[in-house]
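Here is the structure we will look at.
Shown here: the complex without one of its protein chains, the others still in place.
Moving on, here comes subunit A:
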Amino acid sequence: MRRRPGIQGIQRTAQARDHFKALGKDVAATRLEHMQAQMASFKENLEEFALKHREDIRKDPAFRAQFHTMCANIGVDPLASNKGVWAQVLGFGDFYYELGVQIVEACLATRPLNGGLMEMKPLMRFVNRRRGSKAEPITEDDVIRAIDKLKVLGGGFSIMKVGQQMLVRSVPGELNTDKNEVLRLAQGRGFISKKQLIEENKWQEARVVETLWSLLKEGIAMADDQGPGGQRLYWFPCLEASGATQAEVL
């Protein structure tokens, strides 16, 4: 059969295209509707759950941690927006924002004394004291979450692990491995001597001297020239001291 003249063919193709487009839109709209409905019911359920367990979430740190894990598993961040349902339902955003502010306060107040490094335990003591005895108890998990939220402010807040301890750092930058190692070895006692470092790590003296001096300059270490035999001890205000100032210096 001879082909029809072109113009009609073109019109027909265009018609078909429009038709498909309309149909596609319909499908997309239905899917969107469906998804919206699903989201709504999901949100409703989650809200219902949160409301039902509101007290538990606020009061019980372990439950709170589990709630966070659950939310993370389904890809929801209850802290993502302070304006969202969570702030209204739980007053939850506020909880972490408040905690964040208290952490910042603690770090700033002690920064001149510890060079911007603080152990988790003293930090939590500081924050708990600030919150008063009537406030709900907080856990390490809460502190870590709150600090995570502080990161968006770009204030250089971060958590670092030294040995078994977690240290909260409130000044930008990083400790190199040598400094990290010095802090690790000083843990427990709260101080270390040059001799100890040379013996423990088999480092060259120059390396030890350089690392210690750099820690002094950053305000992380303080010098004490009245150690046994008049040797210089290096103290780290960010580490809790055992109280032994004379004993067991190698």
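Rule of thumb we're sticking to: contacts are C-beta pairs under 8 Å (C-beta built on N, C-alpha and C of every residue); 3 or more make two chains touch, one makes a residue touch a chain; residues count from 1.
Quick note on the criterion: contacts and distances are computed from a predicted model.
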(message) Considering only the chain that is not displayed, what protein name does its UniProt record carry among "HORMA domain-containing protein", "ATP-dependent protease-like protein", "Coiled-coil domain-containing protein 22" or "G11789 protein"?
(response) "G11789 protein"
(message) Given that one chain is not shown, which residue among A:Ile57, A:Val143, A:Val208 or A:Leu233 touches it?
(response) A:Leu233
(request) Pick out the residues on subunit A that sit against the missing chain. (result) 112-113, 191, 216-217, 219, 222-226, 233, 235, 237, 241, 245-246
